[in-house]
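Read the structure below first, then the notes.
In this view, the complex is presented without one of its protein chains, the others remaining in place.
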Amino acid sequence: MSGEVSQLEELKAAIRGQLDSLDCVIGWEQGYDPLHATPLFIRSEADLERLTISPLAVHNPATYTTGFKGKKIGLVVRGCHSRSVIELLNEKLIERDEVVLFGLCCDGVVSQRKIRAALPADPGFVEAVELGKDELHITVAGEQATLKLQEVLADKCLHCAYPDPLVADVLIGEKHAPRQAASPACQDAFEALGNEEKLAFWQDTMSRCIRCYACRNVCPMCVCQDHCIATSRDHLWMSQENTPVENFMFQMIHVSHLTGRCTECGECERACPVDIPLMLLRRYMNKQVREVFGHQAGIALDKTPPLLTFQVEEARIKERDW
Amino acid sequence: MNANPYLPDMATVVEVIEETPNIKSFRLVLNDEEKMRSFSFKPGQVGQLSVFGAGESTFVINSSPTRMEYLQFSVMRVGEVTTRLHQLKAGDQVGVRAPLGKPFPVEDMQGKNILFIGGGIGMAPLRTLFTYMLDTRDDYQDITLLYGARSPVDLTYQAELPDWLAREDVKTVLCVDNEYPGWEHKVGLIPNILLEMNPSPEKTVAITCGPPIMIKFTLQALKKLNFADEQIITTLEKRMKCGVGICGRCNIGTQYVCLDGPVFTYAQLKELPSEL
Amino acid sequence: MERFITQDNLQRFAAGLAEKKNVLAPVASGGTTTFRRLRPGMQLDFSRMAVISPKDATFPRNETLLTVQHYPEESGKRMELQEHLPEGEMVVIGCRPCGTRGKLVFDPVYETQAIKDPYYIRRRDGATFITLACARPETTCFCHSVGSGPADEEGSDILLTAVEGGFVAKAVTEKGEQLLGDSLFEDAGAKAEEAAASNASARKLMGEAHDFSSAAEKLLKRFDDMDFWQTQSDKCISCGACTYMCPTCYCFNITDDEAGLVSRRLRTWDNCMSHTFTLEGSGHNPRSTKAHRLKNRMGHKFSYYPDLHGGQIACCGCGRCIKQCPAGVDIRQVVMAAQEYPDER
Partner (left out) sequence: MSAQDEQRELRIVGFLCNWCSYGGADTAGVARFIQPTDLRIIRVPCSGRIDPLFIVRALLNGADGVLVSGCHPRDCHYAEGNFYARRRLEMLKRFLPITGIDERRFEYTWVSASEGQRWQHVVTEFTRRIHELGPAPFFNPVSEEEWAKLALDGAARGASCACHG
């Protein structure tokens, strides 16, 4: 644990040095209970004291950047968050000289869903959390439980190829050896299902969507925000009616507008209050983008999203000859 | 109003008047003859007009309760519902939920001097009260109307303006923002013309409506002319859905514009949180 | 009247009801627990508080207010309007006291001297609430601070309390008493005391209540302090998770859909945190930023509503908005920050 403590101190020192020149620095602090973190907007020394970088600190701070246009802010970023920043830079939605990036070499963050499933009682009854090196000691409803960190890490972390920030002004922690991205087993299993089963899955799953648009608003790449076509009546893409088909239509809008732009930070799925596995859609589309355009969003600066450009001869699009 | 407050009455468009390039007035008659006969409202109350399939929007009833051959609504084309309304012609069917909201405090105005200050489409809610007062002229002292728009073609109620100007029992002043060929009336912004007119606040009620920016400067001008907050009345615009104080979007603090308004005195507005 | 029912029999009882009426109950599905229409073969899931509140029972997310049949112009026929009032009864099983109490916030708005919302009133009057008392508070629970508690009976027809082997069922209304006449219920005997002890212990576990009584005034004092609201709303992402999860949020939208010659007027849940909520036709928006919108959300629940309705706070303390907020905005903290804000000298 001492490694993380010294990293936290190192990070705090780095932020402290720049705090005066920044509107704020976005990191994390403990949230409403010891098991949950929440984004922290650091504006003062006192705020800085509350900073945490534990694996419970999951939120992607890049989501907030477009709300600070014209101001200079700092972000504490993990590998996946830095990809969102790169993509925003590539699309000229933010300016490089308006963000200072405090990069964390990341060992992964937790999935609250996995914690819920692993605990002996509802995590709502959590009393205390202690972070060990590779485990979480959680007191819940009077019972002690020790969870192996590896077993409750988010899927995106288990299969992450970019744990270290790909762009940063300050880099904290040890860099990782190169890793190969992989597809989670549940993804492969779902893709292998027949059309009928997949359709039935979405029909049922979309029936519990309440169209709160948390998936959209938490998405760092969903920059239309207040002007999303889903809530426009002119043109009318979708009914306000909350039914599986309209709810799914929204996911189609989201996926379509993220084609070649999604940085797989997993925020949409994390934010969903009714646990809809949205990453099934995102990962699948990203795989298609990789296969056809050899493109991954947010892994290199100065790249154009593939749907904003073209080649006269597309090497990997097979023209249908019929 | 029906027992089901969401249920509109069907009405037929009897006449469509093209007021300006983007404003039309619609004259409606309820299909149920008995309902039309017994329909009663007071100046300043509003109604929800439905174009079924597009939706519903709120407009003031700008005809006078003293002239009940039809209900008139003036509509500026800005969004989905108003665009569809503008496509209507005589004979077409619409839904009406009316009257909604609170009217102008007409009784309190009796025996007083009345000063109307209207800007653009903001003339619509003033028209109902103005016409009403012309029809009950003896109840009031001097009546003055200052009505302005961006340009001469943006003035609504063109058909009625000559009559208003010609009448001896009211003083009507028209103005536009800039000089236009053939324009024989005042040129300038409403608040400035108002200051130039220099009306006395003595026993006077000022009623103003128009775009937010015009209201803002008109209020300043009225204050400069020593009008007290209680002497200034305005009527507000908000996005509304239910029209009966339930759906929760048109509130300013505790007050629902659809239910407690849309007519407020400046004194009342000052008591409310500043969220216009 | 207090009766006892075993866990298995409660499932049977619910299934039996579901054959005759629409039953809404917490069901585990796809890694979460939400209220769903109980259908044959579905199991009740009482292991956690359902993520979505039971609001759907009295205020469904979609409701057709009316439909209109149009005719082609050449037919010479006038369009016909059809009112759609809800029919039938509904039983909600396994809601918590907080969720049940949500409708109490609706009542003074949806049924006044002058205006009666027939859609809501019919649903409410046709609904039976079989509420489950909470044995233990979650970290997000604060029902005791908004005038309620973990075994609050208000609004319920039956209150269930979990005891060894099953539940003690207490009839709160006549409707509830009739249901307890079912042969699946047994004599409660000593179980009734066990239930009372459990309810008392749950209340004790909640600790001291926070006093929100100064919130109405203090929130208004901060109304023009946009710096305060910007800071409070920093992490808010302006989505609708909080409002849609909320048992007391009663705002709605009305929109028309049309297909062919039929159009219908639809009432759907709306969300005051969305930009379009107050966007006017002219493009003007009185609540143009998330700071303005959060201010109204807090103000409505803890200031305007209590001002209009005898001090009752428009919040049932269920904590769903805190738990499900993607950014962890804590309504308690926002209101407390306004309460604790030093008064100007």
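Order of writing sets the labels: A, B and C. Residues in every chain begin at 1.
Keep this in mind: a residue touches a chain if its C-beta (ideal position, glycine included) is under 8 Å from a C-beta of that chain, and two chains touch if they have at least 3 such contacts.
This structure is a prediction, so every number in the text was calculated from the model and none was measured.
Across the complete structure, the visible chains that the omitted chain touches are A, C. The residue from A:Thr63, A:Ser207 or A:Thr231 that touches the chain not shown here is A:Ser207. Within the set C:Thr32, C:Ser198 or C:Gln324, the residue that contacts the chain not displayed is C:Thr32. With the whole complex as reference, residues 27-33, 36-37, 39-43, 45, 47 of chain C touch the missing chain. Touching the omitted chain from chain A are residues 111, 113-114, 117, 154-155, 186-187, 189-191, 195-205, 207, 237, 243-245, 248-249, 252-253, 255-256, 259-260, 269, 275, 277, 279-281, 284-285, 288-289, 291-293, 306-307, 310-312, 314, 317, 319-320, 322.
One rule holds in what follows: only the chains that are shown with their structure count from here on.
Centroid distances from chain A, each centroid being the mean of CA atoms, peak for B. Interface comparison, B-C versus A-B: the pair with the greater number of contacting C-beta pairs is B-C. Centroids of chain A and chain C (each the mean of its C-alpha atoms) stand 30 Å apart.
Centres computed as Cα averages put chain B at a distance of 39 Å from chain C.
Between chain A and chain B the centroid-to-centroid distance comes to 50 Å (mean Cα coordinates, whole Å). Looking at chain C, residues 253, 255, 257 sit in touch with two or more other chains. Among the residues of chain A, those in touch with two or more other chains are 233.
Contact residues on chain B toward chain A in their complex (touch as defined above): 55, 79-80.
Of all the residues in chain A, the ones that touch chain B in their complex are 233-234, 236. The touching residues of chain A, counted against chain C in their complex, run 24, 31-33, 36-39, 41, 59, 63-64, 113, 117, 122, 124-126, 141, 204-205, 208, 210-214, 216-218, 225-227, 231, 233, 239-243, 267, 270-271, 273-277.
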